[in-house]
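Just one protein chain is left out here, and the rest sit where they should.
Coming up: chain A.
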Amino acid sequence: MAQDINRLKESASQTAGPYVHIGLTPNFCGIEGIFPEDLGASLISDQTKGERISVEIRVFDGTGSVLKDALVETWQADAEGLYNSPSETRGAADPAFSGWGRFPSDMESGEIRFETIKPGPVPFPGGRMMAPHINLWIVARGINLGLATRLYFGDEEAANAEDPVLARIEHRNRVPTLIASRDGDVYTFDIHLQGEKETVFFDI
């Protein structure tokens, strides 16, 4: 026998369940007066630097039905490609941009819409740059462990073609599942949890 390494195991994940809103967006589900506002409901202010965009997300299950009880969290760099986090070592991010958002699906339509800024590029290990992207984390009833994916921008074709993460996707016909289409200032991104159009999820 060798010595014991003595590490702990990560706590097991469990589904967020159908009532995730009570804890994470209580005002959204009608529980008012406990927290003044739901965290992460808005990302930008007048002081935030960068190009204003809107993002529309829908999440679909394996039957093609839209989820009306999903919750998506977003994490992105500022317009210069810096994260507003103590673990950011490359410089100070825009203080007027937290970079984090939290958005429940509309309970009737399943739609998620939010305003943000287009993020700048962020480096991959080794120094190559990744294309601008928003990191997404999806939880819901029926999802046992939060799903990680990325939203890339349809009008960044050259940067997307060089992106080292997209380059990891062996089946090239799946790359478009990560690319939001642009119409004016609005990007539309449909997430398919399962099936023919299944979105690429990451093991990170």
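Quick notes
Assume contacts are C-beta pairs under 8 Å (C-beta built on N, C-alpha and C of every residue); 3 or more make two chains touch, one makes a residue touch a chain; residues count from 1.
The rule is short, and it goes like this: contacts and distances are computed from a predicted model.
Taking the options "tRNA 2-thiouridine synthesizing protein E", "Protocatechuate 3,4-dioxygenase subunit beta", "Pyruvate dehydrogenase E1 component subunit alpha" or "Multisubunit sodium/proton antiporter MrpA subunit" in turn, only "Protocatechuate 3,4-dioxygenase subunit beta" matches the UniProt protein name of the chain that is not displayed.
Residues of chain A that touch the chain left out of the display are 6-24, 26, 29-31, 33-36, 39, 61-63, 65, 67, 69, 73, 75, 77, 83-90, 98-100, 107, 122-127, 130, 133, 135, 137, 139-148, 150, 164-165, 168-169, 174, 193-195, 198-204.
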